[in-house]
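Omission of a single protein chain aside, the complex is shown with its protein chains in their original locations.
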Amino acid sequence: MHTKSLAQLAQGLQAGEFTSVELTHRYLERIDEFGPDLNCFITTTADLALQQAQAADARIAAGEAGPLTGIPLAHKDIFCTRGVRTSCGSRMLDNFIAPYESNVSEQLARAGMVMLGKTNMDEFAMGSSNETSYYGAVKNPWNLAAVPGGSSGGSAVAVAARLTPIATGTDTGGSIRQPAALCGITGIKPTYGRVSRYGMVAFASSLDQAGPMTQSAEDAALVLGAMAGFDQRDSTCVEQPVPDYMAGLEQDLKGLRIGLPKEYFSDGLDNEMARVIDDAIAVFRDLGAELVEISLPNTTLAVPTYYVVAPAECSSNLSRFDGVRYGYRCEDPQDLEDLYKRSRGEGFGDEVKRRIMIGTYALSAGYYDAYYLKAQQLRHLISDDFKQAFEQVDVIMGPTSPSVAFNIGEKSEDPVSMYLSDIYTIAVNLAGLPGMSVPAGFINELPAGLQIIGNYFDETRLLNVAHQYQQQTDWHRRIPEQFS
Amino acid sequence: MEWEVVIGLEIHAQLATQSKIFSAASTAYGAEPNTQACAVDLGLPGVLPVLNEQAVVMASRFGLAIGAQVAPRSVFARKNYFYPDLPKGYQISQFELPIVGQGSIEIELEDGSSKTIGITRAHLEEDAGKSLHEDFHDMTGVDLNRAGTPLLEIVSEPDMRSPAEAVAYMKKIHSLVRYIEICDGNMQEGSFRCDANVSIRPKGQEEFGTRAELKNINSFRFVEKAIQYEIERQIDVLEGGGEVVQETRLYDSAKNETRSMRSKEEANDYRYFPDPDLLPLEVDAAFLEEVRKTLPELPDEKKHRFMKEYGLSAYDAGVLTASRELAAYYEDAASAGGDQPKLVANWVSGELAALLNKNNLDITESPVSAAMLGGLVKRIADETISGKIAKTVFEAMWNGEGDADAIIESKGLKQITDTGAIEKVIDDIIAANPAQVEQLLAGKDKLMGFFVGQVMKATQGKANPGQVNSLLREKLKQK
Partner (left out) sequence: MSLDADDVAKIAHLARLEISQDNVAEYARNLSSILDLVEQMSAVSTEGVEPMAHPLSLAQRLRPDVVTETDQRDAFQHNGPQVEAGLYLVPKVIE
């Protein structure tokens, strides 16, 4: 049951082969069995899930079911869920229970999906390995000594180990795509503004975007269709109709122009990774796509630029966590300054504090022009590189991550080497484009991902391209043996 | 040494919207603590700001009213600092690109002259909550009901040269924001407050002295007193050989002094940057045209029209246009008063203003309506009563005894204009005072007043004074 696609699950539910309650029980059992070793859930909500499953069964019985009704899911613990703790992977919010629902979780609940729980993540979504969580590191199901990637590592792992059919994630610099790649699943970061950010704890507001993490492009198309859309509560959410992503999946790829940025395939790229990506591209060539070498000249500037923009925004976004109205408050504050400094000093982990400090520094008097303004200008240049490229090609492809999953502890002492693991994903967020990662092979028995980048609001094409690839390959159907 | 004072004001006007600038919570004053602070106002995680259209309309009204450019594109920025009444750890404000650009306004001074004060800019921002320092086990209580109330911060040029000019400017802005209905102007409730930047320099010196920023001034009287105190303090410092430090000072109205707020000064690095949760605000010509259509006649326009249409002095016109209600009262009274606009002006800003003031009443609460006052002036003009009798009639109107005509009738105050009747009284008085007649004829002209007085007394003030004068002269000439 746990290896079925969403369409198959929906079919089984509609046909009465199993109920949502049975399905939910099945996944809750798997979470009980495998969750603790993988540490991919912060909170499980069995009682709530069963209630929702019962309601879904009633809807199905009444003939009012949609394609997602009764199907379980897990939310990254960054989405506020009414009455259920939303920790954001931080001690700061360990006791925080939101009295409101995020737009993403609300829409999926309305579609009839059943919430199994909240998944582990890097603290405040800051990290590429899921080691910065207050709730401990998440393990990669393909090798428990390896990281799952981050920051949506818990969601990636839960899907990879089939502890949930799908999960939600958020992506600020690669946080959906990189863990999807490292765990061998499919993940899409939509165009900035496609999905409402309401109720999603902010890391860097101009970069954050939510998306689904799934077993396949087809599943992603179904879930993204339910997540996306206009929400008047988010000023940056775009008022534009949501296309029928499912309808576009079967389009053939003859004449598709695929851009291969020479900067992504330079000497720096690992040979094995180059081989995986070359093999994937060969599949597209066989499907009739045309390969075009392009250039994104400012590629190497994306990481430095991102590490000004994202920390600057986060330094301000995280100021609200001050121990006054909610969240962690230190013991016996001596005075107001002590309250602030210790609540924040004790409530945040090291990586969050580092980023707050970098951002504070970059915005401070005397440094603003050299750092923040400069980064915003570079952001323009990076974004222009993509605009020019999309005049010649329909999609851009390359590796999602420079390497497969590294070992837990390997990079945690060296923030900069960790940051460089997002070198291929970060520019996409700076530009606000949609990007996707699909499983494309294995290196040393660990999954590797192919990244597909699309033009603004061209999610339909991304999903189509990924789906066609998945019709030719079975990387996305591989499940780590232990969890099969 | 002779010093010149340089003053600039930053006025914070709370915009009279129903809901907050970035949330749909109520802005009503006086609710139970934190009952009007929604998730956005409280800075809860994940919630987002969405801009209130009416705040933009109101800021635009102000921009148009001061002849400023309303920016086609303005940007919201975050001003970052930690304070318990600032829930997000930043205030959403406008920094580099404000909605309202440069404009100006005319103020009237006591000596009857006018002066133009420049307005540098006005920008939209959110108000903070309130810290209550009453004793909660030696802690401070935070009420965030006010957090997120829209503010228009109006920044003047350093164009004022005395506390009186600062007050006149503040009053003018106060009047303007009420005219254009963007702020209720309630200073007790903090809807209209100001900070003053004060510096002094030796007279004739071009460059400005170091300024102090005075915070927390919430009445016209305190503006004057706070600035006056600060000027004297700075003169003492400079004449004592010291230097004025650029700092924020808090005005303490109880002690009438300003004191340094070093705590707030420390590490004053606001790290402004564009708010990524809000997109640039665009205001196009069509939007502005719609706003313009709803604007009333502005105080300065009205003032100049009053000068032209009613022949009033700049000062009188300024006084009568200080509020829309007063101006409307005046215009109604003038139209009811026949062709006597100046006389009506004198009555409105004279007797009426004095009585309103004495009874602490607003013009809208006047027991004497504009039509009644106009009716009174009409009777002065057509000589039914004299100016002196008019005061008696006015008092009776104030006391609710009816309109002017009814009072004149019932009290028999109608002026005596019948020549025969007046002549008879004059004849009697001349006959009764032969000695005074002698002296007058001998050249003691001052006695003319005595005879007029006697006639008026005999007629209980009702005889037409002009007629009395000329008839008296005629009769005495015949002697």
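For reference, chains read A and B in written order, and residue numbers begin at 1 within each chain.
The rule is short, and it goes like this: a residue touches a chain if its C-beta (ideal position, glycine included) is under 8 Å from a C-beta of that chain, and two chains touch if they have at least 3 such contacts.
All figures in this text were calculated on a predicted structure; none of them were measured in a lab.
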| item | value |
| --- | --- |
| Residue, one of B:Ala65, B:Leu278 or B:Leu320, that touches the chain absent here | B:Leu278 |
| Touch criterion as defined above, residue of B:Glu2, B:Glu32 or B:Asp339 at the omitted chain | B:Glu32 |
| Residue ranges of subunit B at the interface with the undisplayed chain | 17-19, 23-26, 32-39, 42, 44, 50-56, 75-76, 82, 84, 131-133, 136-144, 250, 261, 263-264, 267, 269, 271, 274, 276, 278-282 |
| Interface with the unshown chain - residue positions in subunit A | 95-97, 99, 192-193, 206-207, 232, 235-236, 238-239, 298, 300-301, 303-305, 307-308, 315, 319, 322-327, 329, 333-342, 344-346, 348, 350, 353-354, 356-358, 360-362, 364, 370-371, 373-381, 383, 414-416, 419, 430-433, 456 |
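Please note the rule applied: only the chains that are shown with their structure count from here on.
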| item | value |
| --- | --- |
| For the subunit B and subunit A complex, residues of the former touching the latter | 39, 42-51, 78, 80, 82, 84, 87-90, 142, 269, 271-273, 276-279 |
| Subunit A residues within the subunit B interface of the complex | 79-80, 86, 88, 93, 96, 98-100, 102, 197-202, 204-206, 232-236, 312-313, 315-316, 318-322, 324-326, 336, 340, 360, 363-365, 368, 372 |
